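Only one protein chain is missing from this complex, and each of the others stays in its spot.
Labels for the chains are A and B, by order of writing; each one numbers its residues from 1.
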Amino acid sequence: MLQLLVGQTLNGVIVGTLYGIIALGVTLTFGITGIVNFALGEFMMIGAYVTWYLFDVAGLPFPIAIGPAVAAAALCGFAADQLLFRFTRNNLINGLLVSIGLISIIEAAALLLWTTTPKDMGYVLSGAVRLGDTSLPKMKLVVFALLAAVMFLTYAALSRTWMGRAAYAYAQNPEAAMLMGVRTEGLQSAVVVYSTALAGFGGALYATLYSLEPSMGGLYILKGVEAAILGGIGSLIGSLAGGIILGVTEAVGSIYLPSAFRDAYGLIFVVAILLYRPSGLFGAER
Amino acid sequence: MRRLIWLLGVALAASPAAAQNVLKIGQIEAQTGPNAIYGYMSSQGLALAVNEVNKAGGFKVGDKTYTIQLMASDTRGDPKEASIQLKRMLETDGVKFVFGPFLSNVFVTVEPYAKQFNGKFLMMGGATRIHDFIGTPEHDFLIRTWNWDAGPRGFGNLMVDRLLKETGAKKVAMLFQNDQGGKVLVDIYTPLFKEKGIETQLEMFEPGTKDFSAVLAKLAAGKPDYLFPSYSDAHLYDIVRQSTEGNYFRKFFLVRGSLGPGLKSKDEIDDYFVYVPKYFEQAEKTDPKVAKFIADYKAFYKRDFPYDQAPLCSSSCYDHLFMLIAAMQKAGTVDDVAKIRKELLSMTYEGLWKIRFDEKGEEIFNFDVVRLQRGGKIGVSSIDVQ
Partner (left out) sequence: MKALLWLPLLIFPALVQSNFILSIFTFSFILAIAAVSFNVIFGFTGQLSMFHAAAFGIAAYITSLTASFFQVSFWVALLPTMAFTILISLVVGSICFKFQLRAFYFAVVTLAFSELARLVILNWNSVTNGTLGLMVLDRPFVWMPGTGLLKIDGVFGWYFFSLTALIFTVAVCSLVLNSWIGRCFAAIRLNEDLAQTLGIDTFRYKLLSFTLANTLAAIAGSLYAFYTGYIEPAYLSINQSLDIIAMVLLGGRSSIVGPIAGAFVLTGLPHMIELSGEARAILYGLVLILTILILPQGVIGTLASLRRAA
């Protein structure tokens, strides 16, 4: 039983980083543009399908396929920002609804292109690492390392570069930041595009682990939002931590409790957090 | 008020005087949405068949030649949408032959309404819940276009027999999606295994689950011989890969789904039993009808043939249109539903499948059992249930 627990805790951590990368996008977008981009899951789907196409159909090596996949997601993100999200800045409800409309459109386009038949990409790396009786798939470990690296790099970039500090400043006090010469428009667009690129990157890695369907985005955005709230909206490290907590809760919860309720465990956690510590586990007190 | 006039206009426009010699065929299936796999493939199969009939100049009944007008709406799996669509087909458009639904929730919703038209139309659907209604009074309109798991000729029964005979399995772990299909599988297979002395374990998962490690680990702790996982490829790819990589299961027993997930991990699995309505990869080489069907599919949809999904039902729907036409020709009418039904129930059709219906109107068709073993060794047995 201990083996089971250890194995699933590790697995939950890895799965949780995938939630975390979406949560990071949610947190960044919310902090800078004041909306929650529910369509982030769809950008993840775009990244995943492009990766699948380049790797399986066009036959490119995986590390090369990631680049265009992230670029495609970011490009779609840029188009969505210029055509839609530019008009919903700081309007939470409109932003939410526009992103829901966008989900409908992107998902239908994916259905037209790739149909409901699931795509299962060829294995980039198969096999598992054995630790006693616990075995962890190698690819999952690679995915974990890459995602964690990207999240820490984002954190570093935000605290070290001018653009990053501008973003921080803007999130804390928009007027003051504007007075100090932060160009709002550009900053907001950059953040929206960056978070879609993150989602695309998450999607590219997702494709190495799971089979793809056009509807895959819906689940991940819900988990991403849950993770962002758990960690505390606005906290970058919190989104990683929130994702991991969610992943572990689900994995360990499924061992001891019926797995049909798996989605409920995270939700209960989120409600409890919002009631007793509304700023999340890692957020600054409001 | 303007909306009212507009609606009136649409209502009038929607019911033009029936053009001569056009047979209207309806279809209510989910073409999009989370439960669309079956409906999507069915709607492709039927559209392909209709296109072939019309391209050949239609079909002859008596001395009249008919072409087919297909009215296929997308229900999205929403019972509300489906019931409105069916009302429109039956009342406004006077459709007498409706294909679908494959989804049980849709069927259960439209059933009380459809019953009022008993004797006036035929509903040829694959939904599992049709089994509960077919053959009861007031349900002569039903024809179930999919074979049933249980019972002496049921494919599930034959599959479990085969598993027992070939492997002597003692314990099976069932891992099903928590939806209509999964629930029905539990209800059918739990007693089936018990009857044959096989122990079972059960876990349900939320639709949309991608990472099964935790639940697989939990099931594997009970040390069952075989894993009997879900029914849709969307999950099977993930379940099979995660089972083998996590070293939870290497033996699989499936009654729905395809060979694809097993082939993909062929060096990691030990055994993979799968019920396949038809093993297309092999049949394509031996059966000219199958080869033609695949070529037609590629030409019509301009995309690759989905070997892993199409056999499930696209082609089964495809056959049914030709079977219906044959029944009309035998009955000498395209209107007399009772006569056509009688012909359908008494004939055996040799299309891609050999199909006939039992006395209640439930389909019996031949199928293949494919057993895949480590390294990709494939054994196919064709089961003749006729």
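Assume a contact is a pair of C-beta atoms (placed from the backbone, for glycine too) under 8 Å apart; a residue touches a chain by one contact, two chains touch by 3 or more.
Note that the structure is a prediction, hence the values are computed from the model and not measured.
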Contact partner of the left-out chain, one of B:Gly57, B:Pro112, B:Pro137 or B:Gly197: B:Pro112
Among B:Gln27, B:Ser42 or B:Ser104, the residue in touch with the chain that has been omitted: B:Ser104
Contacts of chain B with the absent chain, listed as residue ranges: 1, 3-4, 7-8, 10-11, 30-33, 36, 73-74, 76, 78-81, 83-85, 87-88, 91-92, 104-105, 108-109, 112, 129, 178-180, 182-184
Residue ranges of chain A at the interface with the undisplayed chain: 30, 36, 84, 87-88, 92-94, 96-98, 100-105, 107-109, 111-112, 225, 229, 258, 260-261, 263-264, 267-268, 270-271, 274-275, 278
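The rule we apply is simple: only the chains that are shown with their structure count from here on.
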Residue ranges of chain A touching chain B (in the complex, touch as defined): 1, 4, 7-8, 11-12, 15, 108, 111, 115-118, 120, 123, 126-128, 130, 135, 137, 209-211, 213, 215-216, 218-219, 250-252, 254-255, 258-260, 262-263
Complex contacts: residues of chain B adjacent to chain A: 32, 34, 36-37, 40, 178, 203-206, 208-211, 213-215, 217-218, 221, 233-234, 237-238, 241-242, 245-247, 260-261, 264, 268, 303, 306, 308-309
